[in-house]
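One chain of protein is taken out of this complex; the other chains stay put.
Per-chain numbering from 1; labels A and B assigned in written order.
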Amino acid sequence: MTAIAPDRARIGFCALGALYLLLAAPPVRSWLEATMSGHMLVQIPLLAAIGFAACRLLGARHQERLLAIAGGPIPLVVMAFFASSWWMLPRALDDALAHPLVEVAKFVSLPTLVGLPLALAWRRLGIIGRGFVWTNFISMLAVLGWLYIAAPQRLCNSYLVDQQASAGWLMVKLALLLFAAWLGHLFVAGPPVGNPRAVHGP
Amino acid sequence: MSAVARSVAVTALVTVLGSGAFWWGTDGFTAFTAETARRVDILRAPRPLPAAVLEDQDGRVFNLDDYRGRLLAVEVIYTRCTTICNSLGMAFRQIRDRVPAEALGRDVALLSISFDPERDDPASLKAYGIAHGADGEHWRLARVRDAAQLRALLEAFGVVVIADRFGGFEHNAAIHLVGRDGRLVEISDLDAPLQFAAKLVETL
């Protein structure tokens, strides 16, 4: 991992801060939160992505220290799992719309408890850990999409039932797309053929 | 502390905290939606209702408080609704038919409140009442003319109304029970009117 030049980091932080403020600006906020898909599939992932990108700008030394404090990648993945699952609860979405305090909690927790821990853990995970996170995330996304499609009643009081179904279908489609992309990357990624000798001698 | 031990310890801590948060946030893994949460909450702590002035299908003006001392079943509707309010109306009728005749009006009353006072004038309310078999006395239909009072009332009942793209509304539908002390004591699913009626008769 190469260190990031300080001025580049500063520009990066400014860009992320601007994006964050943009998302928090009332017109953008109400525009994205007007539909369930915009809320769940644009605003929430973007907030987590800001945390992820911000972590990368911290510099290798700070990241290593945070990683050491947290006790390695696994607790961080678990933390991201809990925090991201929370904001998938229909109830949490409703609460965020109804109570400003919950909305603030959402804007704070998604970057710090989902994006940041994932970014810290990611480099340490290796292909198995990443594959495990990806495959689990993808199947959970598909299942959640189905839950939203198949729900017998309105899950969120703040959204119309057809929005719920369209958000569900989007999640299922997104899951399929992500899975295809993940599999596809196995077919193209990677350096040229390595050492042709057998790995284990007699 | 070794790296592995630390990892295990922190993972355990995060898991406990995370599960605890979910336990707390979903009322013990029972309420995943705001609607269930509302029902669980009201069962636990009956909620006082704000004062409201209503106007019924015959243009009579009355207070919600006038029903104190009686059990009151409330549904929240709008009269042009072609979907869920019809189910509500049917459910309400089934409940009414199961309340003993001598208790009806004296100890139990039914009230349909419209959240669309602009268009639901007494005439439309009356038409809706006739369509669903309401008698206009023991089962009245009413609107709240004051916008602020309506908002407070909907808030207290936990009913969220949003306009759909066809000039109508989507809203969460349920049957609400207001106790003799004027507090909201229970919210029940509209597809289980018989259970609601049975419970109502029990409390008589």
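Remarks
Basically, a contact is a pair of C-beta atoms (placed from the backbone, for glycine too) under 8 Å apart; a residue touches a chain by one contact, two chains touch by 3 or more.
FYI, contacts and distances are computed from a predicted model.
Per the UniProt record, the chain missing from the shown structure is "Cytochrome c oxidase subunit 1", taken from the list "Amino acid/amide ABC transporter membrane protein 1 (HAAT family)", "Phosphate transport system permease protein", "Cytochrome c oxidase subunit 1" or "Sulfate adenylyltransferase subunit 1". The undisplayed chain touches these shown chains across the complete complex, A.
Residues touching the missing chain, restricted to chain A, are 126-128, 131-132, 135, 138-140, 142-143, 146-147, 150-153, 179, 183, 186-194, 196, 198-200, 202 (touch as defined at the top).
Here is the rule we go by: only the chains that are shown with their structure count from here on.
Distance between chain centres (mean CA atoms), chain A to chain B: 37 Å. For chain A in complex with chain B, the touching residues are 70-72, 74-75, 78-79, 81-83, 85-86, 89-92, 94-95, 98, 153-161. If you check the complex, the residues on chain B that touch chain A are 3, 6-11, 13-15, 17-19, 21-22, 25-26, 31-37, 158, 160, 162, 164, 170, 172.
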